[in-house]
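The complex appears here without one of its protein chains, the remainder shown in place.
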Amino acid sequence: MNGGQVSNDIYLDLQRQLYLEARLLSAEQYDDWLTLLCDDIQYEMEVPQRRFREDKSQSRAPVQTPIFNDDMASILMRINRFKTGFVWSENPINAIRHIVSNIEVFHTDIPEQYLAYSVIEVHRSRLDSERKRLTAGRRDLWNKTETGYKLLKRTATLDDSVVLDSNINYFF
Amino acid sequence: MNGGQVSNDIYLDLQRQLYLEARLLSAEQYDDWLTLLCDDIQYEMEVPQRRFREDKSQSRAPVQTPIFNDDMASILMRINRFKTGFVWSENPINAIRHIVSNIEVFHTDIPEQYLAYSVIEVHRSRLDSERKRLTAGRRDLWNKTETGYKLLKRTATLDDSVVLDSNINYFF
Amino acid sequence: MNGGQVSNDIYLDLQRQLYLEARLLSAEQYDDWLTLLCDDIQYEMEVPQRRFREDKSQSRAPVQTPIFNDDMASILMRINRFKTGFVWSENPINAIRHIVSNIEVFHTDIPEQYLAYSVIEVHRSRLDSERKRLTAGRRDLWNKTETGYKLLKRTATLDDSVVLDSNINYFF
Amino acid sequence: MKQNLDDLIDFKTGRQKRLIYSDPDIYQQELKNIFARCWLFLAHDCQLKEPGDFIRTFMGEDEVLVVRQQDNSVKAFLNTCTHRGNRLCKADHGNSKTFVCNYHGWSFSLDGQLSSVPLEEAAYHNKLDKSKFGMTEVAQIASYKGLIFATFDKSAPSLEDYLGEMKWYLDIWLDAMPEGTELIGTAMKVELPVNWKLAVENVSGDGYHLGWAHAGAMTVTTSMDLSGLSVGNSDVNNAEAVSVAGLNGHTVLAALDGLSGYAFYPEPEIAVDYLQKNRPTVIDRLGDYRGENMWGSQINLTVFPNLQMLPGLNWFRIYHPKGPGKFEMWTWAMVDKEMPDELKQKILNNVSRTFGPAGLFDNDDGDNLQAATEQSRGWVSRQMDVYTNMALDGGHSREEMPGVVSEGLVCEQNQRYVYRRWLEMMSADNWSDVPSYNNLQEARATEAK
Amino acid sequence: MKQNLDDLIDFKTGRQKRLIYSDPDIYQQELKNIFARCWLFLAHDCQLKEPGDFIRTFMGEDEVLVVRQQDNSVKAFLNTCTHRGNRLCKADHGNSKTFVCNYHGWSFSLDGQLSSVPLEEAAYHNKLDKSKFGMTEVAQIASYKGLIFATFDKSAPSLEDYLGEMKWYLDIWLDAMPEGTELIGTAMKVELPVNWKLAVENVSGDGYHLGWAHAGAMTVTTSMDLSGLSVGNSDVNNAEAVSVAGLNGHTVLAALDGLSGYAFYPEPEIAVDYLQKNRPTVIDRLGDYRGENMWGSQINLTVFPNLQMLPGLNWFRIYHPKGPGKFEMWTWAMVDKEMPDELKQKILNNVSRTFGPAGLFDNDDGDNLQAATEQSRGWVSRQMDVYTNMALDGGHSREEMPGVVSEGLVCEQNQRYVYRRWLEMMSADNWSDVPSYNNLQEARATEAK
Partner (left out) sequence: MKQNLDDLIDFKTGRQKRLIYSDPDIYQQELKNIFARCWLFLAHDCQLKEPGDFIRTFMGEDEVLVVRQQDNSVKAFLNTCTHRGNRLCKADHGNSKTFVCNYHGWSFSLDGQLSSVPLEEAAYHNKLDKSKFGMTEVAQIASYKGLIFATFDKSAPSLEDYLGEMKWYLDIWLDAMPEGTELIGTAMKVELPVNWKLAVENVSGDGYHLGWAHAGAMTVTTSMDLSGLSVGNSDVNNAEAVSVAGLNGHTVLAALDGLSGYAFYPEPEIAVDYLQKNRPTVIDRLGDYRGENMWGSQINLTVFPNLQMLPGLNWFRIYHPKGPGKFEMWTWAMVDKEMPDELKQKILNNVSRTFGPAGLFDNDDGDNLQAATEQSRGWVSRQMDVYTNMALDGGHSREEMPGVVSEGLVCEQNQRYVYRRWLEMMSADNWSDVPSYNNLQEARATEAK
C-alpha cells in the first residue's frame, strides 16, 4: 500500500491540509470541513482491546466494535444533531483544540491518492477547572481533485481501552 | 485578511521561525527572542468567557479583560523583572517546554506581511512531582524584513476559563 | 556547532525521518528502527537536577547520572530483553504514542552531518484508566549516508526531576 | 447507621437526600451491603466459548476473573495472586491454559487450584500446602439463560429467587428465539465522574428525559413513534406502555407496540422484517401477550443493582463503581443468535452510534449525570433533596404481567422502587433481613392451579 | 470540638497551629460555620444591569446563580434543579428569560418559581405542586452601595450590622464619587493549590511581604513612594499608614498620603490628575480626613471571610474554597464610574499586568502560599505553629477613624484579628454565640447626638 515518499510539494500540501482541517474542526466549521471530504468517505475508529500479544485468535472477538464507523450519511447525522441547537452539553462551547503532529505522506497504488499518517490530540476545556485530552493515531487516504485534496478514508486508533471523557461530541 | 497560501519557501521559513522562537522561550533566551519582535509589537491574550452561544450581547462585557495586552515597553518590563534576580518563584528554574504545532501561513493584504496560525502547549515541571500544562491557539502577523521575520502581532486564545497554574512567568 | 540553516530539502528529509522514527518506536518495530542508527550511536539522557541558577559549581555533582547512556551494544541489550518474551509488564501492550514537534535542522562543521532539535512527548495508555505522559527535548546528530539518514547521537533532556512513570520500557 | 439511613429515602413521596450521591461512608457501605452481597453480572456465555476463555471484570471495586472450565462450567475468582497479592491477569479477555503470576511465577490452573510453584522443593522444602492457596473463588456463581452472575455472599438467595418475577421480563429477550442471544464485538468502556445510582435510575425508569435531554439525537434518528414521546417533551402517549417495579428492586420500562425498539434506527426496515418473520416463533415460545405486544418493543430492563439491557436498541450495559463520584460503564451490543449477519452488523453500528463513547444519545446524558453528582457535594447542597414524585397515584397489579405496574414510560415509579430496594439492602445486616417480593408470583402460581 | 479549637489559635501571641491549613475535618467545619453562615459577596450591581442578567458563582463550595429580577431587585439561588439535582445554568454569566434544565426541561422563571414542567398533565396528572419546587433561595440577600451579598443563615445579623464599622472604610471607595463604582471586564479566574486563609491573611495585613516577595515586580513598576516600602524590605515608613482591625473580622491596611494607590503604575500621571480634579468632590462627600488622607491612597480592604478590594491598585477579589488545599481566585478591575475611559482602560491593563493570571505581583505570591499549605501536612509539620507576632504592642483607638488601629502597613495586627474572628465563628454554635464589635460605632453615634 505504501508506495514510497511523495514530493516535497505534495508533502507540504497535505501538512497544510491537515492543519487546516484541524482548525476547522476546533472552530466547529463543519460545513467547511465537509468540503474536504469525499462523498464516499469512510471514517472509522475502533474500540481498542487489551489482549495478550500471543492472542492472535479472533474467535473471541470476531467482530470489531466501532466508536466511529461512519459514511457521509452518518457524518451528516452527527453534524445535523449539532445544528438542531438541542445539544445542551455543547452550549456553552467546551473550548476544543485539535493538535496534529507526526505527519507523513506516501504514494499509494492509485495515482493522486495519498496515504497520510498523523497523530492527533484533542484537548477540551470543560466547565470550570475540568480538562480532557484524548490521543489517537490516524491513517488517512487523501485524493487529489480539481477542488483540492479530499479525505477518502480515515482510520483512527484511540489510545484508550477506557475512554476518559463523558462524550465525544467532535471528530478526530 | 487571509490572502491565500504562501509559497513553500515562506511556509517553511515561518515553520522554522516559530520553532526557533519556541526554543528561545523555553531556554529563557529573552534577549535573542526580542530580536524576533517588531518594535511596535502587539502581544495579546484575553480571558476566555464561558457564555451561551446565543449570547451575542456585549452589554454585559463591553470591555474584554486581557491576560496579556503588551507592547514592547511592557514586554521589556516583564523581562526586566526576570533580570532583577528577585523573581524567587523561578529560581530554581521550572523546566519549561514550548510545544508548537498546526502551523499555517497565509498572505495578507500587506506585501511581505504574513498571517500565521499555530497551536502552542506550554509544559512546566514544577517542584517535585508537580506538572502544569496550558494550551492555546495563536494567530500571528509576521513581517519579512532585511533582518529576518519579525513578529508584529500575536493574538493567543487560552483554552481555560479557569487558569490552572499559580503563575504565568513566561510567554506564549 | 550550529552551522546555519539547511536547505528545505534536507529540512523536510529530516522532518519525515523523525516522524517515521516515532511511528516505528510507537509500533515497537525495533529492527526497523535499528536500521536508522549509526553503529557508533550515542544515545543519552541525564537525570535533571533542580539547583539554584547561581549554583554553577560542579563540586557537588562532578558526575552526571544518566537515565540513558547507551551505545549500540546496550541498545541491543534493551531490545533483546523485549525479545525474550519475558517482559511481563509489556504484555499486553501499553499503547504508546511518540509525539514529535518543534523540528529544527542545522548544518554542522562536518559535511552531511546535521544537527536536529525536536521536542518529544511520550503518551502511554496503561491498564484501565491509567495514563502516563513524559515530555523531553532532543538534540540529535544525523549523518546522511547512501542508505539514508542515520542517527549518530541523541541527547534528550527530560523535563522531570521526578519521573512520573513506573518504567521507561521504550526509547525517546 | 440504620436510623439516619431511613431519613435518606422516602418511598412514599419519592424523596432522596443528595448526600447519598457524594458521602464517602455511604459509598463504603454500598460496597459492603450491596456490591458484596447482591448477584452481579459477570459475563455472557458467548464470551466464554472454549475452555480457558476468560474475562477480566469487576464486582464492586473488586477485580474478578471469569473462566470457562474444562468441563464447560464457569468459575470466577478474585484476580489476584494468593502469594503476595499481585494482579494475576492483565488482559481484558482471552484464552489461557493457566494463569501464571508475573511476580514469582506461581501458576494456577483454570479451576483456580495452585498447580505449580517455582522452587517448591528447593525453597519451600515441599512444605507449602498448595491446596490452601488456590485463587479465591466467589461465594456463588450461576447463570440464567446465557447470563452469568455471581455473589460474594454465601447466604444470598439463589439466582432464580434473586431474579424472581423479573425472569418473566428477561425472557422477552433472552428466551424469545430458540438459540437465544449473544453479545457481538467487545465492550465499549467509558469512565464517568458520576455516582452510579444516577445512571441506574435514569435507565430504570426515566422515560421523561428522552424527549428533552435527547431532543437533538431524536431529531436526527427517529424513524417511528415511541409511545408518543416527542422532541421537546411536548407530548407523550402513556397508554401503550408500562413501568413495572416491585420486583426485588428490578424494574422494567416497556412499550407495548411490538415495534418501537427500532424507533431510533433511521432505516429500521430490515429489523422490522426480522420481527415480522419471527414473531410467530416468539408467540409460540412466550405466548400471545409477550409475543405480540412486547417482543420488538422498546424495553428497558434493570437487574438490581447495576445491570441494564435494552432489547430493541439492543444494548447491554453494566456499571462498575470506582468511588462515590466515579464509575466505569461497559456497553455491548446484544442480538439474537438467529439474526442475519447484515442485521447484526447494523445493530452493532447503531448501538455504537447511539450509546457508544461517541453515541448521539449517550453523549447527551453524561453532563447531566455529572452535574447532579457535583451538585450533591457542597455543604448546603448535600443537605438538599431530589425527587422522583411523578404519578405517585400509580402502581397496581395487572392480570397480564407480574409486578407493580404503572402506565407509560414517563412515570417515576421505577426509580422509587430502586431506591426503596437500595434502602432495604443498606439497612439489612444480612440477607435474612432483606424482604422478598416474589410472593405475588407464588400467589399467581397458586391461582393458576 | 471547641476545646481543641481553642488550642489552634492564640490571639495574644499571634500563634496559629498549622493543621488549620490542612485538616479535612476543620475544613468541613469551615464550610458549615463560616461559609454557610457569613455574608458572602455575590456580585456587583453593574454585572446585573437588565432583568434576566445572571452570574454563576459560589458560596463556599455551593454553586449559586445570582439573577436580576423584573422589579430590578436581585435574587440568588442554588444553581441546581429541584427535580433530579442537575446543574441549571452552565454559563458563567449572561441574560435569560428563564432557566430551563437540560435534563427534563423543567423551566424556572427569573424569580426562581417553577414556571412550567413538561408533560405536567400527561405525566404528572397535574398533581405536582409547582409552588413547592421553586429553586432554593439563599436565606438573606442584601446589597451595600453596589455590592450584593447573601448568607445561607436566616439568623445572621443584617448586612449593615455584619459590615458594621467597616462601612466607614468601604465608603472610601464605594461612596467617594457620586456615581459610585463598577467592575470592568470579566473575572480573571485562577485555581491555586492553597488553603484559602493564607491568601486572605496576606492581603488583610501583610504589608511586610511586599518589599521582599515582590522585589522584582516593584523594581520595574514603582513610580512613587508607598509608605517607605522599599525593594528588599530594607526600609519602611510606618508613620503615614495604618492597620485597622477589630471590625467583626474585617480589616483595613491604609496609607494616608492620598496618592500611593498608583505607586505601582509606571506612568501614574493621568490617575494622579483624576485624583486632583475630583478630590474636592470627595472631600464634600467623605469629609476632610478621608478625602485628603485616604482617598487615592493604597488601601487593602478585607471583608471577612473571603472578599478583598484594593482601591488604587483597583482590584477586587473573591476566593472560593475547593477543599482544604485548593481555592479558585476571581479578580476584577473596579473603577469609579466617572473615570474617563482612557483611565479605565489603563487601570484594567494595570490590574491584569500586576494581579492577573500573568500579573507581575500575583505571580510572586502563588508559590509562597502553596508552599505554606504544603508545609502544614506532614505528620510533624502539622503539629507546628506559625506566627503573626509583629508589633504585639500596637492596637489603640483613634479619634479620626473607627476600629483598633496600629501604625503602618507593616504590622501583623490584622492577621491576628482575622484568626480571632475565625476562631469565634468556628467555636460558635450559632450567630447568638458570635460576639459583635460594633459597640464602638454605637458609642460614637451617641456622642454625635
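Chains: A, B, C, D and E, in written order; residue numbering restarts at 1 for each.
Here, contacts are C-beta pairs under 8 Å (C-beta built on N, C-alpha and C of every residue); 3 or more make two chains touch, one makes a residue touch a chain.
These numbers come from a predicted model, not from an experiment.
A.B. asks: If the full complex is used, which shown chains touch the chain that is missing here?
C.D. replies: B, C, D, E
A.B. asks: One chain isn't shown here. Among D:13, D:28 or D:70, which residue touches it?
C.D. replies: Result: among the candidates, D:28 touches the missing chain.
A.B. asks: Can you say which of E:10, E:30, E:92 or E:367 touches the chain missing from this structure?
C.D. replies: Answer from the full complex: E:367 touches the omitted chain.
A.B. asks: Go through chain B and note every residue touching the omitted chain.
C.D. replies: These residues of chain B touch the chain that is not shown: 88-89, 91-92, 127-129.
A.B. asks: By the contact definition given up top, give the residues of chain E that touch the hidden chain.
C.D. replies: Considering the whole complex, chain E reaches the absent chain at 18, 21, 198, 208-209, 211-213, 232-236, 238, 367-368, 371-372, 374-381, 384, 386-393, 408, 410-411.
A.B. asks: Go through chain C and note every residue touching the omitted chain.
C.D. replies: So the residues of chain C touching the unseen chain are 45, 47, 49-52, 55, 57, 59-61, 63-70, 73-74, 77-78, 80-82, 84-89, 161-169.
Keep this in mind: only the chains that are shown with their structure count from here on.
A.B. asks: What is the set of chains touching both chain C and chain D?
C.D. replies: Of all the chains present, those in contact with both chain C and chain D are A.
A.B. asks: Please compute the C-alpha centroid of chain B, do the same for chain D, then give the distance between them in whole Å.
C.D. replies: 50
A.B. asks: Give me the residues of chain B that touch two or more other chains.
C.D. replies: 8, 12, 50-52, 101, 161-162, 164
A.B. asks: Using the touch rule from the top of the page, what residues of chain E touch 2 or more other chains?
C.D. replies: Correct list: 90-92, 102, 191, 328.
A.B. asks: Which pairs of chains touch one another in this structure?
C.D. replies: A-B, A-C, A-D, A-E, B-C, B-E, C-D, D-E
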